[in-house]
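The complex is shown incomplete by one protein chain, all other protein chains being positioned as in the whole.
This part shows chain A:
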Amino acid sequence: MILTALTAGTTTAVPGAEGGEGGFSPPTPDIFWLPVGGTFITEQMVWGGISVLILSVVMVALSKNAAVVPSKGQWMMEGFYNLARNGIARDMIGSKDFLRFAPLLFSLFSLILLNNWFGILPPVMNPTFGKIGFPIALTLVVYVVYHWIGFKKHGVKGYFAHMVPDGLPGWIRPAIFVLELITYFVTRPLTLALRLFGNMFAGHMLIVLFVSAGAYFLTQDVLFKLLSVPTFLMAAVMVVFEALVQFLQAYVFTLLSASYIAGALADDH
């Protein structure tokens, strides 16, 4: 939570502040380290678990009595589901195979979206995916899935052969194969996980920076007190901006997952 983060920030800042001018120290990655009590559990894990609970309960409730003529709740649920089902899965994978990947992609999208928005939702104020363990877990799931279906569809040899596009001159094929191999097995998972983590991490850092700076200015003299107003304003702008980025990152993660699955399923390049 932000307050915890702030206290953590101020506790690290306080010793410097006691030293006089330049006492403010910007928030460090330590603000993401939030163990609950003395256990191995972190706040992110708690909120992640709560997000799964919320999503499960709400989505089951809204889709339980799904009918031909939708209720208002079902209609909203369908709109949310169709964003992942039609807007991502069907468009990327194609109408033949998309349906068996729709649950996975929809799970990814809803889980990432809610946890990202936790970063600006008042009781939480902490994006779960700002801790790299979570993006890595999701990325590994996607990684295993798209390689698994690729091997299943093309066979081990066929899958590797499938990575190199047809119609290339013979001498360039080994080089392209190496590049594609790196893309499939290193670049894609790495970027997928880091993109989500980096955006959440940096966004949260920025908001904490502005809020803690504004709070610090309030402890100083009048000029700084005035300066705290645009600082808090900037924090508010960042929150709005983050809302967009958080949605976008959830969308991009799901979209790229669908794209990788589609690439592994494709008959040719």
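The rule is simple: contacts are C-beta pairs under 8 Å (C-beta built on N, C-alpha and C of every residue); 3 or more make two chains touch, one makes a residue touch a chain; residues count from 1.
In the analysis below, contacts and distances are computed from a predicted model.
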item: Among "Xanthine dehydrogenase", "Heme exporter protein C", "ABC transporter ATP-binding protein" or "ATP synthase subunit b", UniProt-listed name of the chain not shown; value: "ATP synthase subunit b"
item: Selected from A:90, A:131, A:162 or A:188 as touching the chain missing from the view; value: A:131
item: Touching residues on chain A - with respect to the absent chain; value: 29-30, 32-33, 35, 40-42, 44-45, 48-49, 51-52, 55-56, 59-60, 63-64, 66-68, 70, 74, 77-78, 81, 99, 102-104, 106-108, 110-111, 131-138, 140-141, 197, 201
